[in-house]
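What you see is the complex with one protein chain gone and the rest in place.
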Amino acid sequence: MPTFLDSIRTALALIASGDPDLVEIVLLSLRVSLTAVVAAAAIGVPLGAALAVFRFPGRGALVVLVNALMGLPPVVVGLVVYLSLSASGPLGVLGLLYTPAAMIIAQTILVAPIIAALTRAALAEMLTEYDETLRALGANRIDTLGTLLWDARFALVTALLAGLGRALAEVGAVMLVGGNIDHVTRVMTTAIALETSRGALPLALGLGFVLLMLTLVLNAAVLGLRARLEGPAHA
Amino acid sequence: MRDRTPRVIPFPASPAPAADARILFRDLALTRDGTRVIDGLTMALCPTGISAVMGPNGAGKSVLLRIAAGLVAPDAGRVILPLPMRGRVGIVFQSPVLLRRTLRGNLTHALKLARVPRADRARRLDELIALGSLLPLAERPARRLSGGEAQRLAIVRALAANPALLLLDEPTAHLDPASTQGVEALVQRIARAGTKVVIVSHDPGQIARLAVEVAFLHHGRACEVTPMPGFLSAPASAEARAYLKGTILL
Partner (left out) sequence: MKTAILAAGFALAALPAVAQDGVVLVQSTTSTQNSGLYDHILPIAEEALGLDIRVVAVGTGQALQNAERCDGDMLIVHARDAEIAFVEAGFGTERRDLMYNDFVIVGPESDPAGVAGTGDVSAALAAIAGAGAPFASRGDDSGTHRKELNLWDGVADVAAASGTWYRELGSGMGATLNAAVGMGAYTLTDRATWLAFENRGDLVILSQGDERLFNQYGVIPVNPAHCPNVNAEGATAFADWLVSDAGQQAIADYSLGGEQLFFPNAE
């Protein structure tokens, strides 16, 4: 059994070597997951904001549904996307199966509910604080929504990071719809799964550490940016 | 400007010919969670200067301000404002909520929400900052202001929409004497500039310094509206007498 120290050493050696295959896999992981998070934010932020601010019939049920969808098993999402994009499926003509686009679609579906639910929670909490003040200042619901989105921007960044974490860590869906094709759809997680199935556990774990470092760097970068925007002291 | 006519307003206010010039609260009632928070409140306030609203905790003062600001609809009754004040009411809550932005950002956003034309915003912004004596703090995040600074910001922010009636709910409740002085000076500047101010306060000293009249509320009803300085020396109602003596009202 490999020790964690071995794996960290493997990870560092992998990074130091600048192995082009590893670079390719890391870049594809980033491209797929970042694109998915952007797409999911385009869906999830307005949806979550609407759920927080507007009152309409079925809203409660929708909130429950969005929260429940946060727990979607990636494999189920992968299966649904696979069956949709399959040549025999309704969207087969698009020819997207086994491409990065298919992986982006699957991860978008996985991440959008997370971003929507976290956005809703953050805005709903802020709304209880802000509502009366904003109404007193003459805000209508659209004004309120805009104000909350801006003032909750750091909570939204956290929501996006949570979504990115889920996207980067997810393997079940991208394996099914991407096919883990070498140089085409192989990402960090599917590479880890492959190395595990080859019994190359130190390499698999080493790749896991590379993934962990990648998420660490991304989080640190975003939080550092946040600290800079927020100013020297705490609000 | 100020109506300092030293006479006791007949209570309940009779529909005198001059009544339409006053701020009228007529037969207001509001029940919340089974409690009559406002219970047939009727009174008239002078349309200029600073009026104070006093009364023990739970008397309905804060709710009354919210009803006057149009934020809470009463179950019954109505508030009749003099024509120039209609739709031009500003309010500052006891614990003002400042947006997570700079002081300047708070004011800019309030001007935007007040639909102040873009071309006028910079000028209005400068005016509000100057009025609140807030210039050195303009770029500070609002939530890092001291209590007095925050209160002054909240007050000038409520002026963004250029209200004719400004409602203040215990603006100095948590402030030290120096900060209290700063807020009071601001309130006086605002009143002198022609904006009618109604201020909720528990502080007789503050009332003596600011108010032209005092409305005393108890159990959701108006016990009296008495001009200053008469109210503090000789309140008309037994409730106000007891309150000023420090007796707990039941």
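Each chain gets a letter, A and B, in the order it is written, and its residues are counted from 1.
The working rule: a residue touches a chain if its C-beta (ideal position, glycine included) is under 8 Å from a C-beta of that chain, and two chains touch if they have at least 3 such contacts.
Quick caveat: nothing in here was measured; it's all calculated off a predicted structure.
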So which of the visible chains would the left-out chain be touching? A
Touching the hidden chain in the complete assembly: which of A:Ser7, A:Thr108 or A:Thr133 does that? A:Thr108
Which of A:Ala13, A:Ala42, A:Leu216 or A:Leu229 contacts the chain that the document leaves out: A:Ala42
Given that one chain is not shown, which residue among A:Ala49, A:Leu96, A:Val171 or A:Leu211 touches it? A:Leu96
Could I get the residues of chain A that touch the absent chain, sorted low to high? 1, 35, 39, 42-43, 47, 86-89, 92, 94-101, 104-105, 108-109, 112, 179-182, 184, 194, 196-201
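The rule we apply is simple: only the chains that are shown with their structure count from here on.
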Distance from the CA centroid of chain A to that of chain B, rounded to the nearest Å? 48
Listed in rising order, chain A residues that touch chain B in their complex are 129-130, 132-139, 143, 147, 150-151, 231, 233, 235
For chain B, which residues count as touching chain A in their complex? 66, 69, 71, 90-91, 93, 96-97, 99-101, 109-110, 113-115, 141, 143-144, 157-158, 160-161
